[in-house]
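Apart from one protein chain that is not included, each protein chain of the complex appears where it belongs.
Chain naming follows the written order as A and B, and within any one chain the residues start at number 1.
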Amino acid sequence: MTTTPPRIWMSNETPQQGEIVRVRTQVAHVMESGFRLDAAGQIMPRQMMTRFEARLDDALLLTWLPEIGIAQNPYLEFTFKAQASGLLRLLWVDDSGTEIRAERQVTLA
Amino acid sequence: MTSWLDPFAGLVLSRRGVLLGAAASAALLPWAAVAQDTTAKPQPDTAEADRIAAEFAGGTAPVASGIGLDLPVLGDNPAAVPLRAKVTEPLSEAVWCEEMIVIAELNPQPLACRFSFTPDIGSAEIGIRLRLIQTMPVRVMARMSDGRILMARQDITVTAGGCGM
């Protein structure tokens, strides 16, 4: 659905064992709160990114559940401890069921 | 021009159309009908924030330490206020951070977001962008696997500006 790739930055794709790797992500999303009015005074339908998860291969690292207090084009930064090589798999889901996925290979040095 | 920012390009175009329509109609339509505004209202006090905090703590008394909270004192752009939070103690497979919440205490819905961590992540550090409807305290709470509840709280002054909520 999206033509805009998620913005992803990783501090190191080939970290040492035990190194803390920093990941910055940002996806394009309106984060419409369901509170705003359009020109006709009608409520603009809620459309929120509601779930994010990060896995290394299949192992879940974290989940994030944003609410309306999170900015448009939601930004998320997190860190993880590099303990094995694998595929860092990122998933965003919005409340209409739209999914955005991204992957980055992490290879222990 | 801005469609690259949005995966729902069609929706954005129609929304922009509506926005332009709103502006366009200003001279023609009665006052109330030109609203491009929000029904979101700030919380009158921190009661709802306190309720969320109590529910998260589950009867354990929070300790006001162990979380590094990095939040500007002055939020010059209320649509995207940077917040970083980190459990400062070393984490291990014995003691890790299970869950973290961010409460924007006077926002219409104070719970801004919730994080769940697994022991595999080996860390508990996050950065997000809040939208804040007004000046308020912001609270971050963390539940550790040994049952402790950590907490940090800071006031932020928000300057005028649309928060997009």
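Brief remarks on what is shown
Here is the rule we use: a residue touches a chain if its C-beta (ideal position, glycine included) is under 8 Å from a C-beta of that chain, and two chains touch if they have at least 3 such contacts.
In the analysis below, contacts and distances are computed from a predicted model.
The subunit not displayed here is recorded in UniProt as "NADPH-dependent 2,4-dienoyl-CoA reductase/sulfur reductase-like enzyme", chosen from "NADPH-dependent 2,4-dienoyl-CoA reductase/sulfur reductase-like enzyme", "Molybdenum transport system permease", "DNA-binding transcriptional regulator YhcF, GntR family" or "ATP synthase subunit b".
When the whole complex is considered, the residue among B:Pro72, B:Pro119 or B:Pro137 that touches the unshown chain is B:Pro72. Take chain B: the residues that touch the chain left off the picture are 1-2, 4-5, 19-20, 22-24, 26-28, 31-32, 34-37, 72, 74, 76-77, 79-80, 82, 127, 129, 160-164.
Along chain A, the points of touch with the absent chain fall at residues 5, 7-9, 24-26, 71-73, 75.
Just so we're on the same page, only the chains that are shown with their structure count from here on.
Each chain gets a centre from the mean of its Cα atoms; for chain A and chain B, those two points are 15 Å apart. The touching residues of chain A, counted against chain B in their complex, run 1-4, 20, 24, 27-31, 33, 35-41, 43-44, 47, 56, 59-81, 83, 98, 100. Across the complex, chain B meets chain A through its residues 3-9, 11-12, 15, 18-19, 21-22, 25, 32-40, 79-81, 84, 102, 104, 107-118, 120-123, 125-132, 164-165.
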